[in-house]
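And now, subunit A:
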Amino acid sequence: MPDADYRLYLMASAAIFTIGFYSMLTQAHLLRRIMAFNVMGCGVFLLFITLAARAPGPVPDPVPHAMVLTGIVVSVCATGLALALAGRVQTVTGKTELEPGEDAGGRSGAAHHGSSA
Partner candidate 1 sequence: MGALSWAALSLPAKPPGLAKASLDRLGESGVAHPVTAVLLNYRGYDTLLEVGVLLLALAGAWSLGRGEQPAENPQSRPLLLSLLRVLLPMLLLAAGHLLWIGAFAPGGAFQGGALLGGALVLLILGGLARRALKRERCLRAGLALGVLVFAGIAAVTMALTGGLLQYPPGAGGALILVIETAAMVSIGLALGLLYLGGQPPEGARRSLLATPPDHA
Partner candidate 2 sequence: MNIDGLVLLGILLSSFLTGVAIFFLNEESHRLRTWLNLLGAGLKLILVAALLWGIYQGHEYSFSIDFLPGIPLALGADAHSVLFVTLSTVLWFWTTLYAVGYLEGSPHRSRFFGFFSLCVTATTGIALSANLVTFLTFYELLTVTTYPLVVHRGTEDAMRGGRIYLAYTMLGGTVLLLAVVWLHGLAGPIAFRERGAIESLMATRRGELQALFMLFMIGIGFKAALVPLHGWLPKAMVAPAPVSALLHAVAVVKAGAFGIVRIVHDVFGIENAAKLGVLQPLAIAAGVTILYGSLLALFQDGLKKRLAYSTVSQVSYIVLGTAILGPLATIGGLVHLVHQGLMKITLFFGAGNYAETLGIHRVSEMNGVGRRMPWTTAAFTVAALGMIGLPPLAGHVSKSYLNQGAAAAGQEWVAILLAASSLLNAAYFLPILWRAWFMSPPRQWPHEHAFGRWETHWMLLAAPLVTAGLVLWAGLSAESSFSPLAWVKLIAAREYGP
């Protein structure tokens, strides 16, 4: 791979990760935050793949590829889990966002009891 291309991919991966993280911090809707997580993940995976491509010879380094595969599976699991949880949050609270600065401590102990005892 020509040198210039490879740098471009490196910078792209950093940019994608940063964009994802920025959205994670600024977006409130749970679905958007879950997507932001996936974008962050893409940035990381792109970095792995790019690093693998640097290897001398015709075959890219297989180790980062395997790591990316593992990472993707984990991130798919995480996404599935997060979606299920977000769905449950929506069912129970009727909202698709977390209240800012929400602290379970604000509520009284008695109201809380039903769910956590």
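Note that in this section a residue touches a chain if its C-beta (ideal position, glycine included) is under 8 Å from a C-beta of that chain, and two chains touch if they have at least 3 such contacts; residues count from 1.
The candidate set was assembled so that all candidates are chains of the complex that A comes from, given by their letters.
Note that the coordinates shown come from a computational prediction; the quantities given were computed from them, not determined experimentally.
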Worksheet item: Looking at this complex, which of 1 or 2 sits next to subunit A and touches it?
Response: 1
Practice prompt. Mind listing the subunit A positions that touch candidate 1 in their complex?
Written response: 3, 6-7, 10-11, 13-15, 17-18, 47, 51-52, 54-57, 59-67, 69-70, 72-74, 76-78, 80-81, 83-85, 87-88, 91-93, 110-111, 114-115
